[in-house]
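As you look at this complex, bear in mind that one protein chain is not there, while each of the others sits in place.
On to chain A.
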Amino acid sequence: MPSTSPGSPRTPGSAPAVEVTGLVKRYGSRSPKTAVDGLDLTVARGGVTALLGPNGAGKTTTVEICEGYRRPDAGTVRVLGLDPVADAARLRPRIGVMLQSGGVYSGARAEEMLRHTASLHADPVDVPLLIERLGLGSCGRTTYRRLSGGQQQRLALAMAVVGRPELVFLDEPTAGLDPQARHATWDLVRELRTDGVSVVLTTHFMDEAEQLADDVAIIDGGRVIAQGTPDELCRGGAENTLRFTGRPGLDLASLRKALPEDSTTTEPSPGSYRVTGTVDPQMLATVASWCAQNGVLPDAIAVERHTLEDVFLDLTGKELRG
């Protein structure tokens, strides 16, 4: 008799971290407002996934449905292979949750609250270590209502990870943080990833998504309008640009001919040249050899990659921070 199969199809161990299909959520009964409108999203185990989008895009609603706070109006949601509402009791110990704000008794002290949260879990992270890592040592005895906004954010983050979850949901983890606290948060997210924790975070900061995420889902109007690695999104979504400087008034026609058809060449200001198209090693070589043929020493040659913000603008015509 062969050994038994490693589990049924619903074995949570093999399921994606998050699997959302056709999710719809409306609020209000009289004139319902559609917050999420047919959203599909798959989040693989391990790694950091950023849900990137402007305020009101449906990021928080999606995350809160995954956390089991709301029932979908349509569609299916599986988190670690479980139904967040029906299987809540089994799911809750395995996930960590950081709400966008609040979540702590106003009279509780920072360290007291973290210790309490730890005590609800079987095998929590060492509390003093976490306090030190997030720079909460100086305010451990301070009650929540007297903490600064940044300290409150970091305490909420600590509470989300103290139970050693497999998957954490961080809803705008760095909103309102100063640069130092922001980097402490980023470092912690990177360490979670290295230690094998799956992280889903929402943000409206492009740099945060670019810095942290293995996978970015751009959300607008309650749908995922693009998903991929930051590189894929930047490459696929928009043209790229190469700039160089040289002596003014070069004849660009021959360069234009040497480049692929979809390229353009301009001299926006005297001596400053701009080439658009698919910027790859081949293009760089073409430009360099053209410069050599024309006896030009290209000065300050630079590749300009499009940022996620450009991609977002191209896709939606909207500012990300809107």
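Couple of notes before you dig in:
Basically, a residue touches a chain if its C-beta (ideal position, glycine included) is under 8 Å from a C-beta of that chain, and two chains touch if they have at least 3 such contacts; residues count from 1.
Just so it is clear, contacts and distances are computed from a predicted model.
The chain not displayed here is annotated in its UniProt record as "ABC transporter permease", chosen from "Copper chaperone PCu(A)C", "ABC transporter permease", "Na(+)/H(+) antiporter subunit C" or "Cell wall protein". Across the entire complex, the residue among A:A44, A:A86, A:L120 or A:A285 in touch with the chain not shown is A:L120. Only one of the listed residues, A:G47, A:P72 or A:G163, touches the absent chain: A:G163. Residue in contact with the omitted chain (choice from A:S14, A:T76, A:S101 or A:Q180): A:S101. Across the entire complex, the residue among A:E19, A:E67, A:E111 or A:D310 in touch with the chain not shown is A:E67. Contact with the omitted chain, checked across A:A57, A:C139 or A:V197, is made by A:V197.
Contact between chain A and the unshown chain involves residues 67-69, 89, 92-95, 97, 99, 101-108, 112, 116-117, 119-123, 125-126, 129, 159, 161, 163-166, 190-192, 194-197.
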